[in-house]
Structures are given as structure tokens and as C-alpha cells.
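Could you have a look at this structure, given as C-alpha cells, before my questions?
For this depiction, one protein chain was excluded, whereas all remaining protein chains were kept in their positions.
The block that comes next holds chain A.
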Amino acid sequence: MNALMNSLIPLVVLLPLIGAAGALVAGRRPKLQVTFSITVLSLVVLTSAALVYLTDQTGGHAVEVGGWSAPFGIVLVVDRLSALMLLISSIVLLCVLVFSVGQGMADGDRETPVSIYHPSYLILAAGVFNAFVAGDLFNLYVSFEILLVASYVLLTLGGTQARIKAGITYIIVSLVSSMLFLASIAMIYGATGTVNIAQLSVRLGELPADIQLVLQIMLLVAFGIKAAVFPLSFWLPDSYPTAPAPVTAVFAGLLTKVGVYAIIRTETVLFPGNTLQTVLLVVALLTLVIGILGAVAQSDIKRMLSFTLVSHIGYMIFGIAIGTVAGLGATIYYVIHHITVQTTLFLATGLVERQGGTTALNRLGGLLKASPVIAVLFFIPALNLGGIPPFSGFIGKLGLFEAGAQAPSPLVWVLIGAGALTSLLTLYALMRAWSLAFWRPKREAHEEESPALDRIEEAPEETSDVQDTKASPRIMIGATVAMVTVSIALTVFAGPLYSMATRAAEALESPADYISLVFPEGGVS
């Protein structure tokens, strides 16, 4: 069993990297390149599925890369949380890749120049997977850099004026966050003499409380920028919407969640004890409320979705702040739900953009008649994100509120209220978008007078150019259908999934479990 895990764990990073090299070599032969990258990501999905099964049996495994033993060499650690994140992110990456292949075929690769797109996409995948299996802080930093550098390329694909402007903001903010992370690693190494997460878990606890607090806050700020937690979320709605639809979808689904994953690790393995509970609760409250108020004010579907993305990060921070097994379990389930649903919504918006020629709500109309399939594909994840039963959004939010109610304090009750309000406002924003874009007859799109539209009508004209409308190829619809199916599967298999998330949370609650994965013989100090 261990020998199998030893070979499976490095594969999740190695396969996409080999795939990227292959895709680069095959740059002049698009068909070969597409086959290559889809095969590679499908293999990663299978590997991650095997890892989920195996880690749930054994509790996890650590690989010492290159045979260097634990505190000196690099370790790759997979526990239940990592395995779950690997599986869901590889499925999402595969579906989005298929979607973008469909788009590339239809548009003659104008939006996504294929020779750079596939290698960068696979390197992004390698970075994301590496972040989930990283067993030491510096490896985590390197994987952040891998995925960020790939994301810089993807965000500025084609190099148009708007994308370069958005790209610069995004790059500078990410660089500041990376530098903060690197500085905190330097401080942590200075204080403890190690960067191995399992060893840090022991040694950080021996430091004086105030030094622990400084290190913890530095890491949280660095990860908070990546996870787009208020007030560090300002960059996200400006940079994501300008990228091509599949790129925005995968960024929205995955990149912020890598930050959330790092925050979960920081708050459980590195700094157990939940010393910053009040701060995290307040931050979660502000993220929820301010994010969703931003979403309600938006006139463009992509921007509106970016704001709901920021807002819903608040739920995950809420779960982390509760800090109990129930809270963390609900957070893990919510992260999985949110990766799936947010990606699906952005893919559906990509279809809307093709069908309607724009994503500006004051220009769209009559899409229900034009394409009932897209209407359904947008409607299901919209209800899901809004938390309508029986979808996974409802299960995740219910789990969070229940966990909050079990560990009550006045602030937690305020957060439960804010969470419910955010859920309703999300539903309001998404349903308004849906009824304007799909339900409203086409001819009313320019005539309709309504107080709710007053603010929206002020949207600048030049940002809402109506392009030619194009039919959506079957591959794009198929990929979106697959994502909707995955999001429904999260409801159908909610029982086993939720109990596995709870087992993952139990392991997180006792750092000794994580330490024993890396140092099976014990004796770490």
C-alpha cells in the first residue's frame, strides 16, 4: 500500500509538468497537443481518485522526495484534506480544459492562442496540485509561484489593452503577497530552524506567544491576499473578469481556494488553538456582507460573479474561525462545493457571452428563447450558490450554521445571521441576472424602465460592446453539463463526502496525526 502511495503522490505534480513540456513541443500540432493535455489531466483525475480512496483507508501518507529523510529533504504529504482537494481540482481543471478546447475549435484560437495556452494551463495545474501536497513551507511558496506565474500568462493572453491593465494589478498584488509569504518563511526559519510543516507544528508551539502571533498574522495576511479575504480582496473583481471565459472560470474556482487551503493548514497544523478567533470572525463577517453588497451593485455578470466569489470566501473563513471539527468539516465540504459551483457559473457565463454577445445586463435579453439549454445550465448553479435545498450550497451552509450554533457566542450568532442574509442576497443578485438575461424579451432590453435598473443603466458604454453572437459548440455545452452534473453529484453523494470531510477535519484538529504521517517513528523535536 505504501509503495503504491509512494509512486502515486509525485505523479500528481509530475504528470502535468511532463504534459506541459509535451504540449510545448507539440505547439505546432494543435490536435496532438489537445489530446496530450486532456490525457494527462485525465490521468491526474484517476490518480487523485485512487489517492482519495487510499488515504481514506490509511489516513494519509508522506513521500520523502529523493530519499532524503524527513526534516532535511522535501516531503510531499497527502492526507484526507489534500486528497479531496486534489480530486475536485483535477476534475474541474479537466472540464474547463475541455470547454476551452471547444471554444478554441470554434473561434479558430483567436481568444486562446493554443501554443502557449496548453503549456501554461498545465503548469498552473502542477502548481495547484503541488500546493495541496506540499509538506514544507518553502515548497508551498514555490508552488504558489508556479501557479501564479502560469496565471500571469493566462490572464494576459493575447495582450490586449484591458488584459494588460488588469494583469498588472493582479501581478503586483500577487507579488506583494508572495514577498510577504517569503518574509514570513524567513522569520519562521529564523525562529525555529526548520521549514518542515510537521516539525514546525511542534517547534512553533514552543515559541513565546507574542512571536507566534506575529508569525501567524504575517502568514494569514499573505494567504488572505491570495484567498481574497476582505479587506485584501480589492484586486479580484478588477482582474478576473477581463480574462477569457475558461481562464476566469478556473481562476475563480481554484486559485482563491488554494489560499483558503493554506489558511486551513496555518490555523490547524501550524498554529492550533484558534488564538485569532475574534479577528477571523470579524473578517469573515465583513467579507460576507461587503462582498455581496458589491455583487448587488454590479451591472456585468462576470463582475457580479467575482463579487459573489469574494463574498462566499467569508463562509469558509467563518468555518475556520469556529475551529471545531464540525466547523472545519463544513468548511471543507463548502470549499469543494464552491470550487465546483463557481467554476460552473463562470463557464455558463462564457456560454451566455457567446449567445448574447455581451455579459452586460443592460444589453442582454431574450436568451431563454434563443437557448433554453444555457438558461438551465445557468439556473441550476445559480440556485446552488444561493443555497436552495437540496443543492450542495444548502448542505454546506447548513453545516456551517449548525457548527456555529454548537459553539455559540454573540459574534457567531451575528455571523449566522449575516450568512443567511448573504445567501438571500446572492440569490437575489443571481436571479435578477437570470431574469434580465433570459426571461426578459429581447426588445425590452433597451426600453425597460425600472427603479432596479437605474443604477445598472449607468454602466459605461465602452465596456459593454455587443459582439457578434455565436452559436455554442457541443463540446462547450457538454463540458458545462459535466460541471453541473458534478455539482449535483455533490448533493447525491453528500453523505459519504460529508463524512469524509468530517474525518479530514478530525485529523486536522489533532496536529499529532499530521506529524505522525511525516515522522512515523516519532521522535520529532
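Just so we're on the same page, contacts are C-beta pairs under 8 Å (C-beta built on N, C-alpha and C of every residue); 3 or more make two chains touch, one makes a residue touch a chain; residues count from 1.
In this section, contacts and distances are computed from a predicted model.
Between the names "Multisubunit sodium/proton antiporter, MrpC subunit", "NADH-quinone oxidoreductase subunit N", "ABC transporter permease" or "Cell division ATP-binding protein FtsE", the one given in UniProt for the chain missing from this structure view is "Multisubunit sodium/proton antiporter, MrpC subunit".
Only one residue from A:25, A:183, A:373 or A:405 touches the chain missing from this view: A:183. From the options A:297, A:373 or A:420, the residue with contact to the unseen chain in the full assembly is A:297. For the chain missing from the display, the contacting residue among A:168, A:286, A:431 or A:524 is A:168, taking the whole complex into account.
The chain not displayed touches chain A at residues 138, 142, 145, 149, 152-153, 156, 159-161, 164-165, 167-169, 171-172, 175-176, 178-179, 182-183, 185-187, 189-190, 195, 238, 297-300, 303, 455, 458-460, 462-463.
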